[in-house]
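Take a look at subunit A:
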Amino acid sequence: PKEPAANPENPSEGEQTPVQGGTYIIRQATDPGSFNPDAKGDDMATYTATNVFNRLVKTTASTEIIPDLAESWEFSEDGKTLTFHLYENVKWHDGEPFSSEDVKWTLDMIRTEGFQSNSFKMIEEITCPDANTVVIQMSSPSAAILSSLGWLGTFILPKHIYEGTDWTANEANMHPIGTGPFKFESYEKGQAITLVRNDDYFMGAPYLDKLVITIIPDANTAFQAYMNGEVDDLMLNIPSNEIAGLKADPDYTVYERASNNRTYLTFNFDEEPFNDVRVREAVNLGINRQEVLDKAAKGIGAVPKYYMTPVFAWAMNDEVTIPERDVEKARQLLEEAGYTADANGIYMSVTLDLFDSGDFKDTATVLQQNLKEIGIDVKLNITEMGTWQQKVQVDSDYQMAMLSGSQGPDASAISMRVHSAGAFNLAHCKNAELDALLDEGAITTDQAARAEIYKQAQAILAEELPIVPVKEATFTVAVRNTIHGHPYSEEGIHTVASNEFSRVWVEE
Partner candidate 1 sequence: MSDTVIQVKDLTRWYIQKKVTKQDGKVSKKQTIKAVDGVSFELKRGETLGVIGESGCGKSTLGRVLIHLEDPTAGEILYNGVSSTQLKKKDRLAFCRTCQMIFQNPFDTFDPRYTIEKIFMSVLKLHKIGANDEERHNIMIKTLEDAGMAPATDYIYRHPHELSGGQLQRISILRSMLLRPTFLVADEPVSMLDVSIRADIINMLQTLSKEENTAMVFISHDIATTRYISDRVAVMYLGRIVETGITDEVLHNPQHPYTKVLISNCASLDPLEKREIIEIEGEPPTPINTGPGCYFAPRCYQACEKCFKEYPEARDLGNGHIVSCHFVGNDAEK
Partner candidate 2 sequence: MALLELKNVNVRYIMKDKKVHACQHVSLEIEEQDSIGIVGESGSGKSTLASAVLRLLPHRITQVDGEILYNGKDLLKLTKDEMDALRWTDLSIVFQKSMSALSPVHKVGAQMEDVYRVHFPNADKNEIKQRVYDLFKVVNLSDRVYELYPHELSGGMMQRVSIALSLLHNPRLLVLDEATTALDVVTQSQILREIMSLEQNLNVTRIMITHDVSVVASTCKKIAVMYAGRLMESGETKDVLVNPQHPYTQGLLKSFPSFKGAKNDLRGIPGSLPDLSQDIPGCVFAPRCPFATEKCRTVEPELKTINEKGNWKVACHKVGGE
Partner candidate 3 sequence: MKRYIGKRALSGLLVVLLSVCFNFTLIRLAPGDPIRIMAGTDNPNEEMIEALQQKYGLDKSIPEQFVMFLGNVAKGDLGYSYISDESVIKLIGEKIGPTLALSLTAVLLSVTIGTLIGIYAARKNGSKFDQFVCSISYVFDATPGFWLGLMMILIFASTLKWFPTSGMVNLRANYKGFAYFADVCRHLVLPITTMVLTQTPYYFRIARSSVLQVMSEDFITTFKATGMKESRIFNKYVLRNAILPTVTVLGMSLAFLLSGSVLIETVFAWPGMGRLMFSSISKRDYPVLTGIYLVTSVVICIAMILVDILYGFIDPRIRYD
């Protein structure tokens, strides 16, 4: 980020008085399916949901958890009871008063029928002692419950509208009624979702008159539109190759925020050749992570250092870090594993399954070239996400797969990927020691003790290699200097949810 003061036309930012009004246009790639944000996972409803609804707590762009509907909260001694104190005078957009009953009803729905239901298995009961208090009773202490509640799929829905109906088919799904800073106005399929200011917002009305979410599928077209000023904000979808240019442009401000999202490779433990840890190790040694970062990601992001995401800095094990690239050693490992090179120096040919998303294809292309140098000929199989899911996750019919994902909201989320019972353990990694550690980590609330557990886990991960990290992501957002209060800006990063535009205002 630049020094705003350095720009003479743009006097010190903090002292400016926010301008009321204006239309703010953000872009997303495809149409949302429905505006019920809890029933089905749909990334395309995120902007709308975040600005129309509220959660109990929300996660900022820097993964801080801050109050949303809940003004404050506290855990009981044993860690099994969590009590939320809600804001008063909260009103639904249709004028109905909001109460703890709405929260109870919604959370009950979420933990039974919501797409995040798995994250709330530990909840036993929810009670509402009064209109502004919600008590959650858990079967065991949970380190992750707050993060989960501030994540997606936990927006509080109006009980008075949904109760007694099929919540996947309720009319309100297409005309959502929330408590949030913006009211839903209209949705033109394939074009735009229009939200208008909620003057009665309990945290104070937003500055903007309108928030328009326009739908532009093609990233390049979107960027053109952005540069032409037809769109104000691309959020995280600025093409990485354009960021350098924007950074150099005095009219734009670029925000870079650490992210818990990382790109990684995973292997099928049940089949040749990756059932052999030496081959996995060779791949780990063969990858040129710097090249991936420079070429595929255009320098946006970071070279991964640890076997777990560095966002949870308290849990990092500096003793087991990812090794430097070593082509010789990698080839040696392959030899040891019993493979012999052909005339072109190729030991084996494997298929890397991935779906097309972001810079995946470029990353895979770089990997393909890297691994060729250590003697592994990689065929890329790029499919539709659904096909990939079927092939890799359901049928486990793959050798090596690439994917990325948010490693949050809590350090414990790693279990999902490497625990033998983890829902997303694509590798089919089965390590009893690791399982035990992860189980313990999930219920330990003491930070230092947890750190120790996860450090040990990292050591095992480095040996087993179910996951080979390729790249750490950074959230990079660029906006014109005239835009203030952006969720990724200095002001927004501690005060609003990562996709919330309630504090945004635009200079005239």
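Keep in mind that, in the parts below, contacts are C-beta pairs under 8 Å (C-beta built on N, C-alpha and C of every residue); 3 or more make two chains touch, one makes a residue touch a chain; residues count from 1.
Regarding selection, all candidates are chains of the complex that A comes from, given by their letters.
Treat the numbers as computed from the prediction; the structure is a model and nothing was measured.
Trainee: All of these sit in the same complex as subunit A, but only one touches it there. Which of 1, 2 or 3 is it?
Mentor: 3
Trainee: Report the residues of subunit A in contact with candidate 3 in the complex, numbered from low to high.
Mentor: 23, 25, 30-34, 40-42, 113, 115-119, 168-169, 173-174, 188-192, 194, 212, 214-218, 220-222, 224-225, 227-228, 230, 383-387, 389-391, 393-395, 403, 405, 416, 423-424
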